[in-house]
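Worksheet: the structure to be examined is printed underneath.
Note that one protein chain is taken out, while the other chains of the complex remain in position.
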Amino acid sequence: MAGAVKMSLAEVTEFLEREFPQGFARDRGRRIEAVGPGTARVRQLATDEHLRPGGTVSGPTMMALCDATIYVAILAAVGPVALAVTTNLSINFLKKPAPGDLIADCRMLKLGKRLAVGEVAVRSAEAAEDDLVAHCVATYSIPPDR
Amino acid sequence: MAGAVKMSLAEVTEFLEREFPQGFARDRGRRIEAVGPGTARVRQLATDEHLRPGGTVSGPTMMALCDATIYVAILAAVGPVALAVTTNLSINFLKKPAPGDLIADCRMLKLGKRLAVGEVAVRSAEAAEDDLVAHCVATYSIPPDR
Amino acid sequence: MAGAVKMSLAEVTEFLEREFPQGFARDRGRRIEAVGPGTARVRQLATDEHLRPGGTVSGPTMMALCDATIYVAILAAVGPVALAVTTNLSINFLKKPAPGDLIADCRMLKLGKRLAVGEVAVRSAEAAEDDLVAHCVATYSIPPDR
Partner (left out) sequence: MAGAVKMSLAEVTEFLEREFPQGFARDRGRRIEAVGPGTARVRQLATDEHLRPGGTVSGPTMMALCDATIYVAILAAVGPVALAVTTNLSINFLKKPAPGDLIADCRMLKLGKRLAVGEVAVRSAEAAEDDLVAHCVATYSIPPDR
C-alpha cells in the first residue's frame, strides 16, 4: 500500500462536507484527523445523540465510523470517487468503550481496480491502555469507469 | 427456533422506547411491525436524516436497522434482557435500495444460553420484486446471570 | 433469482470433476445432489479424513463445503466460469454436528455482473430436527470478460 496520497487532509475534508453532508457535516461529531498512503484516522466525538445507557458510544455509531474511515482512506488513495460503495462490512465489538471520544485507524489491505478492502481499529481516545474497542474489515466496490 | 414468544409486539415496543430512546424513539423513523417465535419485522421509514445522494437510505442506517431487528427478535424470544450486546455483525449490501421505506425481516439461526445468532433480509418496501437490498448476520452475547 | 439453470446437475458434476479434481473428485467425499435457479445442494460424506475428536465433521471441512456449494450454484446459474474466485467468506458455527453426513443448501442472494453473493445453510443429514449446524455467506468475483 505504498504510494503518495491523491487528496490531502484538507481536500478530503472539504470533499466530504460538500458531497456527504449527512455523514460528514461538522455537527455530526466526526472529524478527519489524518490521511496517509493507504491510511486514515477519524475521531468520533462523544455527543448525546450517540450515547447508550452508560454514556458510551453506540454500536451503530461505531459501524458508521468504521465505514466512513475506510471511505476516507480510499478517497485519499484514489482521489474523489463519489460512487465507491460498501459491498461488505464485518465488525467485532471487543469491549465496552470508555466514555468519551473514539479514534478509528484505517489501514487498506487491498486497493485493486475493482475492489478495495480496509481494516479499522477503534480505540477509546482517553484510555491509557491500547485495547481495541472494535475491529472492522470492509470491502468497497470501485466503479469501473474511472 | 420453535416456541412461544415471551414478549408481545406491544411489550417489546414499550420496552425499547423506554430503555433505548436513542434507537427506538418514535421520531427515529423505525417501527416494529411484527414479532414471532425467533422472528421480527422492523420498518425503516425513509426520512431526510438517512438519505444519501439519490434519495435512498444510507448504508449505516441499514446496519443500525439490522442490528436493531435482531435485538427485537431476541427480546421477543427470551424476554427483557437489556444487557444483551452485539459481538459480531457482518452485512452485505446487495443493491441500491429504491427510494422509500425499507423492511427488515429477522430469523434467529441460534438461540443459545450464551450466544444468539440471527440473519436479517432487507427489502425495499415498495419494490415489486423480491430482490434483497442487504443481508446481515449478527451474533449477540447473552449475559450469563439471567 | 428466477430464471433457468445454464448447467444441469450432470453437467456441473462433470465440469467440477474435470476442472477441480482436488475438490470434487469422487473420493473427496462430496456429492452434488441438486441444482436449481440460484440454488444448489451438496452432501458431505462423513469420512475419517474429516473427523474431529468426537466423530463429527470438522470446521474447515464445513468451510470448504460451503465455499464449494456456492460455486456449484454459480456454475449452474451462469455456466462454466472456471475463474470465478471467492473474495469473502463469513461462517457461523452454530452447533456441533451429529455424527454422519452433512447437507449444504445454497441460495444465491445476488447474481450481478461483477459480484455474486450466496448463503449456505448446513444441517446434519440424519438429524430429526431442523437446526442449523452452520450458516455461511460468501462473495464470488466474476471475471469481467465473459
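Going in written order, the chains are labelled A, B and C, and every chain counts its residues from 1.
We take it that a contact is a pair of C-beta atoms (placed from the backbone, for glycine too) under 8 Å apart; a residue touches a chain by one contact, two chains touch by 3 or more.
Note that the structure is a prediction, hence the values are computed from the model and not measured.
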Residue in contact with the excluded chain [from A:Lys6, A:Arg31, A:Arg114 or A:His135]: A:His135
Interface with the unshown chain - residue positions in chain B: 87-88, 90, 114-115, 139, 141, 144
Contact footprint on chain C, counting only the chain that is left out: 19-20, 22-23, 49-53, 58-60, 63-64, 67, 82, 85-93, 96
Those residues of chain A which, in the complete complex, touch the missing chain: 90, 92, 94-95, 109-110, 117, 119, 131-132, 135, 137, 139
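The criterion applied here is as follows: only the chains that are shown with their structure count from here on.
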Same or different residue numbers at the chain A/chain C copy interface, by half rule: same
Chain centre separation (chain B, chain C; CA means) in Å: 28
Intercentroid distance (Cα basis), chain C paired with chain A, Å: 34
Set of chain C residues in contact with two or more other chains: 90, 139
